[in-house]
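Mind having a look at this structure? Questions to follow.
Removed from the display is one protein chain of the complex; every other protein chain stays in position.
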Amino acid sequence: MSKAYSLNQIVARLGGQIVDSAGHTSELDYLTRVSSLKNAKSGALSFFNDTKYTKQLKNTQASVVILHPQYQHLTSLPKVVTDNPYAYFAKVSSFLSPKATYAKGIHSSAVIHASAVIPQSCSIAAQVLIAENVVLGECVVIEAGCVIEQNVKIANNTRCEPNVTIKHGTTIGHDCTIYAGAVIATEGFGYAEDGELGDKRWVKIPQVGHVVIGNHVDIGANTTIDRGALDDTIIEDGVKLDNLIQIAHNCHIGAHTIIAGCVGIAGSAKIGQHCKIGGAAMILGHLNIADHVTISPGSLISRSIVKSGTYTALMPFQAHEDWLKTAANVRQLSSLADKIKHLDKTFELRLAALEKLESK
Amino acid sequence: MSKAYSLNQIVARLGGQIVDSAGHTSELDYLTRVSSLKNAKSGALSFFNDTKYTKQLKNTQASVVILHPQYQHLTSLPKVVTDNPYAYFAKVSSFLSPKATYAKGIHSSAVIHASAVIPQSCSIAAQVLIAENVVLGECVVIEAGCVIEQNVKIANNTRCEPNVTIKHGTTIGHDCTIYAGAVIATEGFGYAEDGELGDKRWVKIPQVGHVVIGNHVDIGANTTIDRGALDDTIIEDGVKLDNLIQIAHNCHIGAHTIIAGCVGIAGSAKIGQHCKIGGAAMILGHLNIADHVTISPGSLISRSIVKSGTYTALMPFQAHEDWLKTAANVRQLSSLADKIKHLDKTFELRLAALEKLESK
Partner (left out) sequence: MSKAYSLNQIVARLGGQIVDSAGHTSELDYLTRVSSLKNAKSGALSFFNDTKYTKQLKNTQASVVILHPQYQHLTSLPKVVTDNPYAYFAKVSSFLSPKATYAKGIHSSAVIHASAVIPQSCSIAAQVLIAENVVLGECVVIEAGCVIEQNVKIANNTRCEPNVTIKHGTTIGHDCTIYAGAVIATEGFGYAEDGELGDKRWVKIPQVGHVVIGNHVDIGANTTIDRGALDDTIIEDGVKLDNLIQIAHNCHIGAHTIIAGCVGIAGSAKIGQHCKIGGAAMILGHLNIADHVTISPGSLISRSIVKSGTYTALMPFQAHEDWLKTAANVRQLSSLADKIKHLDKTFELRLAALEKLESK
């Protein structure tokens, strides 16, 4: 069960301005959770940030609404007014949500190498393997079925969800979450083509670099991050990676960059700080992306970007029959362009002749 | 080994009309399996549905061919004629294929919380973890290496393949299959940006919703489904998800919708019933997709779709040298369009002048 707090306690802790609370005293003394506008009941704080949801705001049963000053006239409910309601909501949700707890100690079915350093504050679940020379910080949580290979270092308060694989030599900072099924530091995809024409083979290039992950990094479910070929793959502080992302060998992801699901980042790409990369985007290898760049979802980036801003590469979608015509024209685009050029040029010549005639 | 059935037994059970069986009596008494036209041997039923394979039909060694009335003249082999030969084939294959069997009971290496409810008809394999308050229905199969967290409910006859992770509070209906490596109900990707300019940080929004999965749902290998932020992520009855799909938090997938591999569905998207979404398509967040919509493979959908039909967004592929020209013209498209508009306008003016001259 969640604990209850009064609105005064919440605002004392998180800031913001209480408005329209008069006459709601008893209700505002017993707030237990956050809810969506639509499903909120008494005792819940909710959140409004988009006029699309004005109707839900009118009908909500929430006890308190968190919103921006510009929207405060839209409801007479008790409210917390703040400049960044979304961040406020994140914090109040975090404050009210009961923290998950993990049994301290090492489950009897886990297999732990004698050389591993595991403080008593850690929680090591069933069916885990921890190999030689692994060093864990305080309060690290390793959930069921994880495999932590030799020489991995994981700092305080980091948590690995079930069935995560962290391969040898990886370093992970504090306060990270590695979600279920993620694979860190598997070998990069590096092959050289060898052999005579007609008998070509791929020769594997040993991948002897490591993966180095900063603090406050989240890595999504079933996401994969490859170890470096020679130097390291680096994920800086505060990076947030969603599910099913592929980060290839020797990538360098700058601090506080956020990457949505299904993205691929090819080898040796260097992404700046505070970038936002939309779902299913793809960034080719060896590119440099500046700080504060936003890449739209589904966009393939094929050259370096030196200037902050938003970049997009998308075919607009259409009803299929319309698209068929568009596609045919796209294929013909260079002959269309030639025809325009020709028309333009011929037209200019004829115009001159025409003007001569008119002037007669 | 498969059991053998006669064609009469099969048709008595599944319907369809037997044609041209005369003179094949003994062979048709001993049918054991389904095969492709190409690799069929005596005792096999095969299936024809596309004139592309007419030559394979001519040469097949199958004992029986299942096909539509319109194609029955294409072969003199014994046949079952039916209006939906593909569905018929699915059913006869299901009827003939030996059912996989799973040892009842709990493997000694599984770790089961004392509070979990596990009927004797269930099969719990090696290295499984089942946490507190899990409730399984009859004949549930949990294969090796699965992690089923606290308060998960799984109904009758549902099967989890190896190394699946189902996080706390998930509800799964009956007769579902969760394929290997899938991750259900990991935290959604929700962060609010906080802090002063120059010192921005991402604040995690606790994800306190659940995942609710209906009956007869299949979820492909290494597919990920996130739990809701506040409300639940919902997958309705009969939904079929292929491998490596990402379903973000608070999505709602309507009944009997089928989604091919590598698709991403962003947060809070609502997909209708009976939709068909092609491989590697991408649907942006907060969109509504109507019932009976088909999305072509690889197409990114950036706005809601209110009308059933097929929608596409694709660059047509070309030989690379041709594409280079196309790409250059695509970049120039707005200046090409301006030039056409200018030509069009100037041309009209000049035409008027020209007509005046001609009329002299």
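Think of it as A and B in the order they're written, each chain with its own count starting at 1.
What we mean here is this: contacts are C-beta pairs under 8 Å (C-beta built on N, C-alpha and C of every residue); 3 or more make two chains touch, one makes a residue touch a chain.
Since the structure is predicted, the reported quantities are computational estimates derived from the model, not experimental observations.
Think of the hidden chain as still there; on subunit B it touches residues 33-36, 38-39, 84, 86-87, 89-91, 93-94, 97, 107, 109, 125-127, 143-145, 161-163, 177, 179-181, 216, 218, 220-222, 238, 240, 242-244, 256, 258, 260-262, 274, 279-280, 297-298, 314-320, 323-324, 327, 330-331, 333-334, 336-337, 340, 343-344, 347, 351, 354, 357-358. Touching the omitted chain from subunit A are residues 109, 111, 127, 129, 145, 147, 149, 163, 165, 167, 181, 183, 186-187, 189-194, 200-206, 208, 222, 224, 226, 230-231, 244, 246, 248, 262, 264, 266, 280, 282, 284, 294, 296, 299-303, 309-316, 318, 322, 325-326, 328-330, 332-333, 336, 339-340, 343, 346-347, 350, 353-354, 357.
Please note the rule applied: only the chains that are shown with their structure count from here on.
Distance between subunit A and subunit B, defined via averaged C-alpha coordinates, is recorded as 25 Å.
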